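Every protein chain except one is present and positioned as in the full complex.
All chains are identified by letter, namely A and B, in their written order; residue positions are counted from 1 within each chain.
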Amino acid sequence: MCLGIPGQITEISDATRKLAMVDISGVKREVNVACIAGDDPLEDLIGTWTLIHVGFAMSKINEEEAVLTLEVLRELGEAQEEIEAMRASATMLADAS
Amino acid sequence: MKYADEFRDPVAAKGVLAAIERVTQEIGATKEKPVHIMEVCGGHTHAIFRYGLDKLTPKGLEFIHGPGCPVCVLPMSRVDECVQIAEDPKVIFTTFGDAMRVPGTKKSLIQAKADGADIRMVYSPLDALELARRNPDREVVFFGLGFETTTPSTALSILQADADGLTNFTIFCNHITVPPPIKALLDDPHMILDGFVGPGHVSMVIGTEPYQFIARDYGKPIVVAGFEPLDLLQSVLMVLEQIRDGRAEVENQYSRIVPNEGNPVSIAACEKVYEPRPTFEWRGLGEIDASGLRIRDRYKAFDAEVKFNIGYGRNTSFTEEQEGCACGDVMTGRIKPHACPQFGKGCTPEMPLGALMVSSEGACAAYYQYGGLDLEPAE
Partner (left out) sequence: MNAMDRQPRRVVADKVTMAHGGGGKAMRDLIEDVFTSVFRPPGMEDQARLMTEAVTVPGARLAFTTDGFVVSPMEFPGGDIGKIAVCGTVNDLAVGGAKPLWLSAAFIIEEGVEISTLRRIAASMQKAADDAGVSIVTGDTKVVGKGSGDGVFITTSGIGVIEPGRDLLAETVQPGDVAIVNGVLGDHGAAILAARGDMALSTEIPSDCQPLNHLMEAILTAAPGTRVARDATRGGLASALNEIADAAGVGIEIGEDVLPLRTEVKGVCEILGLDPLYLANEGTLVIFVPEEQAHAALSAMRATDAGRQAVIIGKATTQHPRTVVMKTVFGGLRIVDMLVGEQLPRIC
């Protein structure tokens, strides 16, 4: 449910109605940014990565959290590679003896 | 695409899959006695089949495909009401593409369009608002469909229409909420469930607090998950680890998008515009208390139910499911889609009989489209 995709805000197109242009893989679309606009000027949103759903920017993407999640995933991947390497060398030793 | 491609990395996937395999063994789950994890959200169901994840995870792990597809659970009577509104010659009826093929008792929106109704697919309720501005002599109705993720978009559209003084824009509100059906499923004595993969985009709006009852009252783990394949696998691993450790907690794997407190602007807009209905009908699940939303009196000028005199349950009554349809059993995990006697015979994506065959996110449609065979890769 609820298709959402990351996009980057490129300009504010209608400040009164809180509308901005986002770039999603080279495709441009006007979206509503009310949900992610705080008290700061809308212009501050330019460059922000956000999750887009049905023409609304619903959440700012938290870069730090993204990095943390990827780190955990990478560690799992590396751990597995080590296990596989150990298995491979164990097999080699067994074959050699 | 940034923030998406990194989470599709097959090398990292090997590590997560190996960990899933290990923990499944530690739990002692086997093909005969599997551990059951429900992905609540249809987007997750779609991703599982889209990436063939069910073919990569161990046999001791079974996915139960939950009710989280707003199109699948839409009752036929509501589609009938859509058609009734759309066939009014004053009306431009706007909808997401998803709803076009959902069968009503008489016809779908796609058939109504062929019969001459002015029905237009839009990407966003913003586009419906724009149509209303450009067509002041027509009534523009937007079919408000979806869970908490989508609800803020229609709420904000109503607030914008109010601010603009538009008088020819209404929403036919069929928004529904996630927690009540989860509770209904947990209360079902037939339900076999060991944990949940929670809906990521719903949670970016409502936060993680609304799921506490699952862990606290029912002792089941739930992990809020993103939609990329690595997100999904990592979340499954986190659920399995909770099961292994005997924990039942609400965890958040999708922290790059989901703040634990949700999105305050969205929540406020929804509270302002909508209120819960006493009860709402779900296709395949029946009536569920406080599971649907309606537009508050203050904004009744933007309520299609008021403008077109279609109150919920006023003109139509509960519609019986088709004979032989086992959607309810599939949704509660009692049977797999292809075990339904109608699967692929009386019920196909071309001519869906039951809810789960309707949208590509429905478990049956996903099985039909992607998973019909036990596939082995050619080498």
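The rule is short, and it goes like this: a residue touches a chain if its C-beta (ideal position, glycine included) is under 8 Å from a C-beta of that chain, and two chains touch if they have at least 3 such contacts.
In this text the structure is predicted, and so the values were computed from the model without any measurement.
**Q** One chain is left out of this view; which of B:22, B:36 or B:55 touches it in the full complex?
**A** B:55
**Q** What chain B residues would touch the chain not displayed?
**A** Contact residues on chain B toward the absent chain are 1, 4, 8, 10, 13, 42-43, 49-56, 69-71, 96-98, 100-101, 120-124, 127, 130, 146, 150, 229, 348-350, 359-361, 368-373, 375-378.
**Q** Across the whole complex, list the residues on chain A that are touched by the chain not included here.
**A** So the residues of chain A touching the missing chain come out as 1-3, 5, 24-30, 52-54.
The working rule: only the chains that are shown with their structure count from here on.
**Q** Which part of chain A faces chain B closely enough to touch in the complex?
**A** Answer in residue numbers: 1-6, 8, 17, 19, 24-25, 29-32, 34-37, 49, 51, 53-56, 58-59, 61-63, 65-66, 68-70, 72-81, 83.
**Q** Touching chain A in the complex: which residues of chain B?
**A** Listed in rising order, the residues are 1-4, 6-7, 9, 11-16, 18-19, 41-43, 68-70, 96, 123-127, 146-147, 149-150, 152-153, 156, 160, 199, 201-202, 204-205, 227, 230-231, 234, 237, 253, 255-259, 263, 265-266, 269, 361.
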